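As structure tokens, the structure follows; a few thoughts come after it.
Only a single protein chain was left out; the remaining protein chains are all shown in position.
A, B and C label the chains in the order they appear, each numbered from 1.
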Amino acid sequence: MCGIFGIMGGSDVHAARMTYYGLFSLQHRGQESCGIAVNNDGDVTYHKDMGLVGEVFSDTMLDRMPGKMAVGHVRYSTTGSSVRENAQPLVIKYVKGSLSIVHNGNLTNTDFLRKQLESGGAIFQTTIDSEIIAYLIAKERTLSATVEEAICKVIPKLEGSYSLLVMSPKKIIAVRDPLGYRPLCYGVMDDGSVVFASESCALDPVGARFIRDVDPGEIVIADRHGIRSIRTNCGMISRKCIFEYIYFARPDSFIDGISVYRTRLEAGKLLYDLHPADADLVIGVPDSGIDAALGYSQASGIPYCKGFVKNNYVGRTFIQPTQNRREISVGIKLNVLAASVKGKRIVLIDDSIVRGTTMARIVRMIKEAGALEVHVRISSPTFRWPCYYGTDIPSADQLTASTNSVDQICTNIGADSLGFLELDSLSRMISCEGEKCYCDACFSGDHPGNIKQDI
Amino acid sequence: MCGIFGIMGGSDVHAARMTYYGLFSLQHRGQESCGIAVNNDGDVTYHKDMGLVGEVFSDTMLDRMPGKMAVGHVRYSTTGSSVRENAQPLVIKYVKGSLSIVHNGNLTNTDFLRKQLESGGAIFQTTIDSEIIAYLIAKERTLSATVEEAICKVIPKLEGSYSLLVMSPKKIIAVRDPLGYRPLCYGVMDDGSVVFASESCALDPVGARFIRDVDPGEIVIADRHGIRSIRTNCGMISRKCIFEYIYFARPDSFIDGISVYRTRLEAGKLLYDLHPADADLVIGVPDSGIDAALGYSQASGIPYCKGFVKNNYVGRTFIQPTQNRREISVGIKLNVLAASVKGKRIVLIDDSIVRGTTMARIVRMIKEAGALEVHVRISSPTFRWPCYYGTDIPSADQLTASTNSVDQICTNIGADSLGFLELDSLSRMISCEGEKCYCDACFSGDHPGNIKQDI
Amino acid sequence: MCGIFGIMGGSDVHAARMTYYGLFSLQHRGQESCGIAVNNDGDVTYHKDMGLVGEVFSDTMLDRMPGKMAVGHVRYSTTGSSVRENAQPLVIKYVKGSLSIVHNGNLTNTDFLRKQLESGGAIFQTTIDSEIIAYLIAKERTLSATVEEAICKVIPKLEGSYSLLVMSPKKIIAVRDPLGYRPLCYGVMDDGSVVFASESCALDPVGARFIRDVDPGEIVIADRHGIRSIRTNCGMISRKCIFEYIYFARPDSFIDGISVYRTRLEAGKLLYDLHPADADLVIGVPDSGIDAALGYSQASGIPYCKGFVKNNYVGRTFIQPTQNRREISVGIKLNVLAASVKGKRIVLIDDSIVRGTTMARIVRMIKEAGALEVHVRISSPTFRWPCYYGTDIPSADQLTASTNSVDQICTNIGADSLGFLELDSLSRMISCEGEKCYCDACFSGDHPGNIKQDI
Partner (left out) sequence: MCGIFGIMGGSDVHAARMTYYGLFSLQHRGQESCGIAVNNDGDVTYHKDMGLVGEVFSDTMLDRMPGKMAVGHVRYSTTGSSVRENAQPLVIKYVKGSLSIVHNGNLTNTDFLRKQLESGGAIFQTTIDSEIIAYLIAKERTLSATVEEAICKVIPKLEGSYSLLVMSPKKIIAVRDPLGYRPLCYGVMDDGSVVFASESCALDPVGARFIRDVDPGEIVIADRHGIRSIRTNCGMISRKCIFEYIYFARPDSFIDGISVYRTRLEAGKLLYDLHPADADLVIGVPDSGIDAALGYSQASGIPYCKGFVKNNYVGRTFIQPTQNRREISVGIKLNVLAASVKGKRIVLIDDSIVRGTTMARIVRMIKEAGALEVHVRISSPTFRWPCYYGTDIPSADQLTASTNSVDQICTNIGADSLGFLELDSLSRMISCEGEKCYCDACFSGDHPGNIKQDI
């Protein structure tokens, strides 16, 4: 999971600053590293480093990055190790000038592509997919009239998920993979500037009006002549990631026309239909369980209450307690609101259970605060399979649901009851008509692509 | 407003680390600077600097601070300018060894005390009240048998608000001013360690069981013999700060026996009784308006919904947009959840209106997101007077309520209706029996102390 | 050993910047911490921290320190531990406004003064002598007409060495102790600005013309009326530190009218008279042995040659090699110039031998580079006693000369011969007329003051 942002700006736009603000609204998609590349009439400068947007960029630094075109990236490492060299944008010089690439997603045929390129003499300086994509574009560009034509020829060679922004000397080109795993949309500002972003929540704050999502397989080109689209690789049924709706995306985003917030409310309602509970209060684990908790409350009529106070100051620099004080860590991040739960029967909503250890601690905390019963409801199906498309999931043996029954999990976490959504709840959450239009491989094991056995 | 924490630890306690965790839970009370002093069998070391707890302290630094006694502080500057020298704890050497002092509150007779001390040859290296208190204790100590006796004699000389922790070579002494403006409580850990904190929310995460609040005027002494109390200065009717309940304190804290969260819920209910509204949804401004919004929803039966997404990554390093992009700033910190408010009549709850400019922007954002009506409800009375006891309030001419009627404010912020709590709602919020037991000077102008005209 | 600098500037002087440059020229007197306080029409701001001048101050920081009066300090810790709080200037508020104090030297009656002040209720926040001096001035000031009068009364209470600059709201007052241990001089700039500095080498670069040394016991006051002098405490025979000439001061400084460089040349000549050698080359250990080596060469006619290359990049951050590679450290800092010494009989000059271990390594390196003989000559007498006036000397049992004869030292360091200056050489180096006008306690044990046995 990563976030990308780009702007093809009008006459008085400071593109690097707008990208800085855009990346703030996408920071939830990645906190490991970030970067911005700006194109000042063909002269590209960039800065990228480990850390949050607010840590990596200073006012002075942005001052030194004038120009009307920019792309930016926030990174949550999935492929490539956690080193500064792997931060994006990737900025390269090639036969036709410079390219700056930002990438959200995960290719599944990197080993094959990398070996093929290496046997032709390619050298690699990073371990990120963007470098492979850059090579492929560079090679095709020598045989193509334009960079977008080259990109168009590269798409069939790529397997896996990718939402890309490619900044050439005069254009910003947005690309979404033919199955549309990862989101990508664009909007325009009053002065005609075109803004691309992983999520629509990054458009509002910079003053851009949402236009539409980039379609799966579509290439959208923004330059001084306006916006054009190439749809050669379009037409496949979407396999957008269902987990964007359940957890990744911000609730104020709309992805492929669907409100993330409404999807989560709906998940809470469906959860009540499947797993009602006789209880006094509904509470949600902040932040991702809150919306489904409101939905569960609306459907059930059981009052919604605040159950926790979350400490927003716990960040990257937080010093973990030593072994014998380990419980301090959860307690500082999340304290139970005893005034709320004491003497009550509680429905507790969260978006997923991965290992189960955090949920066990939370249930214990609620009971220690005086709750009589804790009925856990999870607003997604059981999490049992790895993801090859960019979602960071531990190996199957660490997923409690791949080795335990729901009853066993319920016992392990100390809950009084436990319920998950069903696989077919998902199609109702995002109102698929006809064929399944999303990827639920992490719940179903049904992988849409050609995943090699040896991955 | 500041936060203080102290620990008189048992045999295997690393007091600096426990204080580090305690300060994390009090960080909402002050983000400007912080510090910890630790007493290792009489040898005092300390570290303090500008910044958040997570920024100022590293693992290595805590390693270098062994010892079983510690006091810590987070600062929100009210008196004294924003310089490193004004960070606390104040650590001094005096005739009887060392004292480390942390202080939450604001003395109102500092000018008098400072001049009196200077005429006796005192020199001041900071502009914080703690240095005055240190001098007074040092002077009395030469005539007293113990440091607590000296402190007892100092109390009648101090006017204003103060919750103090004083760490001497062998004791930690907690002091709360006779009117009890600022909170202070203590708890014990399983190993017998005694923990003092501004708010009870800092006790749970470090594994301490809440015992009780320090009473107004009380001196509580913790040393290796246990806990003792001096009540010479007790007995006045409390004038605890009502704004702690409305805004300052964390909802999971209990202050003087009353749940902050329940007080806010109750404020929402009282607000509905005074100012009902015909609407579809109740939303609250994060974080401080959320609890009252739940209360308003419960009383009115109007559904509570999430109205905003708050960006938790906007911190001290956030670069403010330039003048012509000013609206970006609010939009990045707080985005309206259009999927929630569009086409709806909204009740919007916040805890207070100070200048009115932020509220005007929020109302506009909600309307631009498609809300039909916005009825603003404020869970406190109109804010009209300055505070001399440590609350950071702009001068009266900047308080919109001191120069405008409620109707004018309503027009100014662009709301469809506007309602505040009444002054006498406050006594119901915190269930005073008989005489008024709190300070509401910022709403009423009724100052409990002898405030000089010229302040 | 520390360095102090002050400026009472003319109309267009940026005093903090001039002090910044002045401190650069005094950096050799202390590398632990530094600071500058600036007085902008009575409003004092200051900045101080651990580190070199170039590390502690940035352009932005100096921009924020406008004003025409400033004092600055570089610190080499002798009293007080190495913590940020002990950095100077010490800036205080007292009954008559503010004082900023910088101090070079070491009081010998601090324990007595500190206890006396504490029994009157004083509190101490640092362990530096300047805080004691500030208290004494503050107390006397309540009984005196002016701050200089107060300082005049304080001088008889202070024992030990001190060169001080005291910046009051309208004056800079320079004070040198009655025995004149530590240097202090002043100069004027073309625009009439008055500049005080520990050494004259700091005057030239800022464009100030050297006027004269402050006399032992003298108080020099610079304010907008010009320069005045109080000589009440003058008249004692100087006991200026001989080690300033031998090692501390920069060779381009003149102290009390005597060129430091010429003194060192002379030491080399005297050394040849006492200890001639039959050799091919004279070399000096950089940087302090070079000047005496030139003098030895001139007196002897033996050619002077460069013997070493010193690595100027080895600074505070240099990572010491692990135990089994310890010899790397000296080799990186100082490499022998084999092309110079190979096959030659060498006279090697250094300013002193303390423990003897470094000299042993240097002699070995020279021999390994092919030198036939190494005759060590030291441009000072044997170092046998501690210093109570601010020179950092290890305890007597670590001084090789206090437990070993010259012959034994010669054997220990592996030299072919070894010679030191005699005690009475010193008076010829600095041309004393009549009575001894310097302190040579570290060589002679003859302490000029009332040093208590128990120090």
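Here are a few things to note about the model shown:
We adopt the following convention: contacts are C-beta pairs under 8 Å (C-beta built on N, C-alpha and C of every residue); 3 or more make two chains touch, one makes a residue touch a chain.
Being a predicted model, the structure only gives us computed values, none of them experimental.
The chain that is not displayed touches the following shown chains in the complete assembly: A, C. Although one chain is not drawn, the whole complex shows that of C:G120, C:P169, C:G331 or C:G414 it is C:G331 that touches it.
Within the set C:C305, C:L348, C:A371 or C:L399, the residue that contacts the chain not displayed is C:C305. From the options A:Q125, A:Q320, A:T357 or A:S431, the residue with contact to the unseen chain in the full assembly is A:Q125.
Of the candidate positions C:E85, C:D291 or C:D416, contact with the unshown chain belongs to C:D291. If you put the hidden chain back, the residue from C:P251, C:P276, C:G356 or C:G370 that touches it is C:P251. Along chain A, the points of touch with the absent chain fall at residues 90-95, 99, 118-125, 127, 131, 134-135, 138-139, 142. Residue-level contact of chain C with the missing chain is found at 17, 20-21, 24-25, 27-28, 52-55, 57-59, 62, 201, 204-207, 250-252, 254, 259-262, 290-291, 294, 298, 303-306, 309, 311-315, 317-319, 321-322, 325, 327-328, 331-332, 335-340.
Convention: only the chains that are shown with their structure count from here on.
Centre-to-centre, using mean CA coordinates, chain A is 36 Å away from chain B. In terms of their C-alpha centroids, the spacing between chain B and chain C amounts to 49 Å. In chain A, no position touches at least two other chains.
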